[in-house]
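Only one protein chain is missing from this complex, and each of the others stays in its spot.
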């Protein structure tokens, strides 16, 4: 039964920490253009959330000399589930140990992926409590929809660059119970990309091949995604970004993989942010067979319709390392 | 651990059977206006599906002298999960026994709710296989989007009228592991409505108080819902329905409960059909506390914005019994 | 040829002045929720515009003890056109005389409609000039799209309550060259409503029967409309209004007349504001025959789909006089 339970032990993506060399500009971007709420500041970090994120924060922005991923935080389905996952992480050697917590949550167990992306898993979280004047009559919404910018509704997923998609994917499946939903596979069997989830979402995490890494994983971030749910908001945001000098790298476009209607933006600190403009499709079939796209279907997998992706999409990540390109 | 697993044992709403006295008109409505595909006919039944429903059918339309609910079919998360649920259904006395199957699925265990709604739970399903010319380049989509009508994407949920919301809710929670997501509660503690789910959806099933039932539950259908995901399609469909003489009972409107942007339509056979125009909100928090709307918040719960609901919404169900109204 | 030219002599609705007893709240509504820009203040008036209104202002909000219409301002197609219209206004007796101008425009000729609605016609206007940091890369847009509220794009039309729709309609057609686009006609030949325009828009002005007026026209405002062009923005605004305690009187809904997808809101000062969520239909046919809705088609004319209009829609206007109801 423990094996049966594993696939349900991680409940969701709780929050992500990103680094930025220009915290004021990065925070301005998330607050003024994406309509996120600043919850708290401490040291070199600012804690932010979308208006339908329920916990203390879903985004932690930390000042650093280079942009990139701080860490990814997963919430377990229960205290027991957390213990089961920690046991497996310890066994596999990925585990690093417990921390007491951070603003917004209690004890968390830290681990590292084969590619050196820092992650943690936790149970104790603080719920966001807004002031009375910000309470929404929509009781399932923890705060009124902001009237600033084009406000994102919630955090959606993270996409990480990987020196070895297969190895990193296996780790998440074995230690954390993620399910493979879609993948793009080369003729030699290597995976170019893998989309994994613990819920009916197609992915809370994707791994994409990092053409510029050396053998040793570099822990780079491809993008962090926030969710709108409505296509018009991508158009609205595109208008706003263009008028405020923020680079739209690609989109609006629709992916074949995940059916995401989306766009990609480079925030002032250099990190790529995806905005998700519809719900994509949801997977309720408990016996879902991963969608496999072959090497000759890559284009179809990447673009169902809309803008082609620029070269930068396949090479640029943060930090923007100048490592030798493979092959 | 069996207790921990229970909440994951039912995976999804598999299909719903409805009755209609005018099968040709009802099937015309679902095929020509809602863009559903007819898969097969047998006896007095027509099997249909939406273009992103993965199984043989999600809707079975059966001829009968009166409209109403045939049965609701749930898919378990695994063969083991099915066995666990059957054991509990047998224990509680709700279970009726196994049937060999139907077109599109294998053995199913039938049971009845306290209010006499017929249900079944199953594992073995047939996947829909379209002809080559209907294959979509979107590999997660089992068939091209139809170019007829305003095609719905998938089945979403069912809403049943109940003589005793609390008793029926408890049954689903105890025997099938449903989680309570939202409810409307009268000052005397009785529930007017309860929204339950097994996934991040706010509901695959809702119970609403049936003001016209006698003590004995009448097994009436309030509505069956299909999902669009995009608000524009509600506008498109409204236009099409108005031009084809189909009654729009209410909407487009947005509920407080479930944040559904939706509309209600009476299909030619008399059953109420809901169309869901966005993704609502999704519940990923494993420790979700049910949203409780008090008696004095009913209006806010029902309408966040848009059309008020007509009186019929609270009284009409199928079959359209003329039972004495309570109180 | 003067007769041929007449229909082209008025080019557009330039601006509207409304009265409010609570100017701070009214201005807050237009600025914070509808995203309008405050251009200037003078005396008891605040001048505002939408981000795609090209002139100094499209809305003048003036403090008064009661809400209502200040005046409606039309821009002529040329200096010559202005002179031609003034000649006809003088001839018909509607003319009141020239004023030197106001903030944002030069000399204007004032006149009064049979129902005592104050209007003016002018040629000289000031164009809005934004500061460099507000310049949009979209050269046809006079200012960046605001990132506050759900910003309206431009002024659209005005709807006035009338003691005698026919007489008021004839005046605009005869003196100003308006064309009748649609009307609702009672069995006795009286008009309940008339929609008139000088451009391909279905209306820059509508007259609706005022059931509460005495014989003498009361110059009441039914509503002033601003334009979004996109349906989603009605949903966005509905959400925002509900959360900020602003009454949505009706909608989103779609009218049969004018095909407007729209909603109606009461601003804090008491005036009804319409938000127009698509482009409606445009009339390019130079030989357009007015669409006539008979008495038994009123419902169909008013609602193509969506919320029924509440009783207040047919009775309430500003000022909210308590005159005896006709019949």
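Labels A, B and C are assigned to the chains in the order they are written; within every chain, residues are numbered from 1.
The rule is simple: contacts are C-beta pairs under 8 Å (C-beta built on N, C-alpha and C of every residue); 3 or more make two chains touch, one makes a residue touch a chain.
Please read all numbers here as calculations on a predicted model, not as lab measurements.
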Options C:47, C:109, C:178 or C:230, residue touching the unrepresented chain
C:230
Absent-chain interface as seen on chain A, which is shown
231-232, 235, 238-239, 241-242, 248, 251-254, 261, 304-308
Positions on chain C contacted by the hidden chain, ascending:
1-2, 4-5, 8, 11-13, 52, 54, 75-78, 80-81, 137-141, 153, 182, 199-202, 229-231, 256, 258-259, 278-279, 281-282, 284-286, 291-293, 297, 300-301, 304
Contact set of chain B toward the excluded chain (per top definition)
32-33, 136-138, 144-145, 147-150, 230-233, 235, 239-240, 242-244
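Just so it is clear, only the chains that are shown with their structure count from here on.
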Cα centre of chain A to Cα centre of chain B, whole Å, reads 32
Please list all residues of chain C that touch 2 or more other chains.
231-232, 235, 239, 242
